[in-house]
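A protein chain is absent from this complex, but the other protein chains hold their places.
Chain IDs A and B follow the sequence of writing; residue 1 opens each chain.
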Amino acid sequence: MTPLKHAAKHPEIWRRFSPRQALLRYACYLGIVAVAVWSVSAMDITWFFLLDAHVQALDMATRMWPPEAGYSRKLLTPLIETIHIATLGTVVTVLVAFPVAFLAARNTTFNALTWFIGRFILVASRSVNTVVWGLLFVAIFGPGPMAGIWAITFRSIGFLGKLVAEAIEEIDTGVVEAIESTGASRLQVLWIGILPQVLPVIYGTTVYRWDINIRESSVLGFVGAGGIGIVLYAAINQFRWQEVSVILLAVFAVVILSEFVSAAVRRRIT
Amino acid sequence: MTTTPSLSDRGNTPQWHRIRTIENPWVRRGLVAIALSYLLWSMGSIEINWGRAADGVPRAVDMIVRMLPPDFSRWGLLFRGTLESVQMALAASFFGMILAVPVGICGAGNLVPKPVYLAARGFIILSRTFHEIIVAIFFVKIFGFGPLAGVLTLLVSSTSFISKMLAEDIENMPPGQLEAIRATGASFPQLLVYCVSPQALPRYLGVSIYRLDANIRHSTVVGIVGAGGIGQVLAASFSRYDYDFALAILLTIISLVFMGEFFSNWVRNQLR
Partner (left out) sequence: MLKISGLSKVYPTGAAALKNVSFSVGEPKVVTIIGPSGAGKSTLIRCINRLVEPTTGKIMLDDVDILALNRHDLREARRRMGMIFQEYNLVERLTVMENLLSGRLGYVGFWRTYGRKFPAEDVAAAFALLERVGLSGYQNTRADALSGGERQRVGISRALMQKPDLLLVDEPTASLDPKTSRQIMRILVELAHERGTPALVNLHDVGLAQSFSDRIIGLRSGEVVFDGPPEQVTAQVLTKIYGEEDWSTTIRKVEGESGKPDKPHSESEESMLRESLA
């Protein structure tokens, strides 16, 4: 903190930023705006569609109203399947993500190669969207919840693994050293020195991911990977808008409920 | 362990036990039992065509064989799709960042009256609940196929995400600073500029840049329902069993996301 002495001698010319700083800021702003303008203008957008958008929207709204209440009974099974896909996918994720996280954390990995492999798995998993994973697994396992579970798992490994790996890298190394100095084996160090420290993070992120996965599994059906999405996609394609609105309401309720449960559980365990 | 007998030799051995997340053993066992029975139930009730699933391994092998080597020969198409995804992400992040300011301020309970607060929070919750793909389908119906629907989808999710973070940040501000600026006779806009903005700006920028990197990831998927970008190319290649091109696209997406993440980390470090 070296206060600027010269400014005190010229009180009347106080400025928040020096001219150079100000110029740099304006250049930054200008650059950002330029990038945004380029992005919009270079895209292949049919602006003509904007003109009748409100008509389309209104048309759709009137077709969706009123929701066809009787249809809701048929939704129970696909809704339960949606929740199952999310839950089972999350359970498998925990089992797989944990070892990957140990590979991807600098302080627990074996060597540079295993570290790189761990990191690559995490990045690849996160880069590919759940629905894209769904496409892939539908091609492998055929349509149905099996593909959905694997899609959820493959996407969640990256999420859970990254956060757990970060938690492992931030653990108290003193404890680990203390246990190592008792002559414990590598596995014992993991089990007694590291696992208890990252357990709260694992619990918290797992529950959090579960709640995200409910949202994700609600659309996996669009590519045939099971759950309520199948029904929703069919209803949309066959223009049964009054059923669409019932499905959307159901999805809304389940997602809100799961968010509520997840928040409550996280509050309890942290 | 025979070297330290002193503690256990005494009459009343001090009790010790592991620290558990759930202390009560019956509650713990009960929860485990519930979890196990849920697993059994869900695995039983899910309809899985085991015959088809068993085919999975040879099919996966076959698919991997057909994917290799990745086919980059149609790089023109690949490049155009990728560029469109990046443009969609950039545009959505930029406008999302701008729209999130008013929405975020309205979502801060310590600044605005209750009705405004509820309206803003309602918008945030509603748009967070529905997956991007559902929103994208509706926008495709309204605005037609192409990147416009994709940009709007990403715009909605970016706005609600950034504004939620901003609103929470403003609500967590120390109330004294707001009070002090109010006590100088400042107007509401001045309060925003002299108190809220300096305190909330760094995190707002950080969140926005994180969102840019998330948008790059999401921009690859809205295309599946026809909302533009590389996702549209990917979905098409899958439906044509064009697996070697699909792998090329996937590898491109992975490296794109990797670069996006690298860029956003770099910018966030610069901001600190």
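Just so we're on the same page, contacts are C-beta pairs under 8 Å (C-beta built on N, C-alpha and C of every residue); 3 or more make two chains touch, one makes a residue touch a chain.
These figures come from a predicted structure and were not determined experimentally.
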Touch assignment to the omitted chain, from B:V32, B:I98 or B:V193, lands on B:V193
Contact footprint on chain B, counting only the chain that is left out | 174, 176-177, 179-187, 189-190, 193-195, 198-199, 201-202
Interface with the unshown chain - residue positions in chain A = 1, 3-5, 7-8, 11-12, 14-16
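Methods note: only the chains that are shown with their structure count from here on.
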Quick one: in the complex, what on chain A touches chain B?
-> 32, 35-36, 38-40, 42-47, 49-50, 53, 56-57, 60, 80-81, 84-85, 87-88, 91, 123-124, 126-129, 131-132, 135-136, 139-142, 144-146, 196, 199-200, 203, 215-216, 218-219, 222-223, 226, 232, 236, 248, 251-252, 255-256, 269
Within the complex, chain A is touched by chain B residues 19, 21, 38-39, 42-43, 45-49, 52-53, 55-56, 59-60, 63, 83-84, 86-88, 90-91, 94-95, 125, 129-131, 133-134, 137-138, 141-144, 146-148, 151, 217-218, 220-221, 224-225, 228, 231, 234-235, 238, 250, 253-254, 256-258, 261
